[in-house]
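Note that one protein chain of the assembly has been removed; the remaining protein chains are unaltered in position.
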Amino acid sequence: MSRSTKNSLVEVRIPKKPEFLRVVRLLVSGYASRWPISIDEVENIKVAVSEACNTAIQDSCEEECEEQIAIKCWHEGNQLVFEIKDKSHKGKSQDDIGELHEERGLGMLLIKTLMDEVDSKFGPNKGAKITMKKNLRSA
Amino acid sequence: MSRSTKNSLVEVRIPKKPEFLRVVRLLVSGYASRWPISIDEVENIKVAVSEACNTAIQDSCEEECEEQIAIKCWHEGNQLVFEIKDKSHKGKSQDDIGELHEERGLGMLLIKTLMDEVDSKFGPNKGAKITMKKNLRSA
Amino acid sequence: MDLMIDVKKEKGYTLISVNGEIDLYNAKELKDRVGYVCDDSPDGGDLIIDFKDVDYIDSTGLGIMIGIKRRIAESNGGLVLVLHSDRINKLFDITGLKNIFTITRSVDDAVAALKKG
Partner (left out) sequence: MDLMIDVKKEKGYTLISVNGEIDLYNAKELKDRVGYVCDDSPDGGDLIIDFKDVDYIDSTGLGIMIGIKRRIAESNGGLVLVLHSDRINKLFDITGLKNIFTITRSVDDAVAALKKG
């Protein structure tokens, strides 16, 4: 990780529970607002990050789940990067994962439409990582 | 850490730079609002946590500092707990630390007045940890 | 800010006003409340859902709106959504839901749209 990236890195971990989504949205929109970016784009980021957390919560959480979601935000080149990571799909098979991916269609559609670059990795018994980037206004 | 504590634990790490204080305040007030607590008490928590971060930033940061501040929030019994931790006072002696403590008088006064319980540990070459608690309205 | 849902029976239709952020946390609450209204309504009962002070809706909320639409269509009722904010309109737009729903900017327009059928 480069020095400039580290200098801008904000990390947050929340329990895999929907009641903490609002906190993530507050953090993410506050974070994005620090850079040269329109209010509308900040809202886009808010929706996209929140949708990625939805995926993590819905795919893998039981009632008394003790797992966390880790969200990282940083600045790289002329982009803001948001990485949403969760650890496990509790033994779900590759097929199940494919199915989940389908179900989450609306969420993934929003993410892909609202962000400039999106990369997602889902693996059986591995968890998921979604990385998304938003271009900043050039100075 | 108990299960109920873990179920409510939100952690955030920011660079030791004042431009990220606002993000912490957004997160902390969003977090506190989830519990039975008045808006005024939420504001009190916001000020206290932000002051604790001030201490961390002012005591130890050089221009191109790559260190982080770690803030943890959790629910325990009938209280919300906020822990603000930073790693190093860059070789400051016990005397320097005492002096710093004096300088930060106004900030510590605010923290102690606005929170219900405060515990702080400063150590030479060790960093600092401030733990503060706010009682919730009983149900 | 939790979700606030207000239900009013008017002449010829039911008006449901929603305030807050609709997300995975509270979307089920919205689904249940609207479900009760449908249970209580005669077949062919019309519904206006006013997103009064909704400044955020996620895919869960959008999914629930699709379910409500389906249910009301089955009982031959009409459904109009009142979306005040540009943001929310945009989300219905990019998901293609704009083409499925009748959407207006005010409750008056929604009432008019119901009358037209």
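By letter and in written order, the chains are A, B and C; residue numbering begins at 1 in each of them.
Please note the rule applied: contacts are C-beta pairs under 8 Å (C-beta built on N, C-alpha and C of every residue); 3 or more make two chains touch, one makes a residue touch a chain.
These figures come from a predicted structure and were not determined experimentally.
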Can you pull out the displayed chains that the omitted chain is in contact with? B
In the whole complex, what residues of chain B lie against the chain that is missing from view? 18-19, 21-22, 25, 40, 43, 46-47, 50-51, 54, 57-58, 104, 106-107, 109-110, 113-114
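We take it that only the chains that are shown with their structure count from here on.
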Chain whose mean Cα position lies farthest from chain C: B
Taking the mean of the C-alpha atoms as each chain's centre, how many Å separate chain A from chain B? 26
What is the distance, in whole Å, between the centres of chain A and chain C, each centre taken as the mean of its C-alpha atoms? 28
Residue list for chain A, restricted to those that touch at least two other chains: 19, 22
Would you pick out the residues of chain C that each touch at least 2 other chains? 1
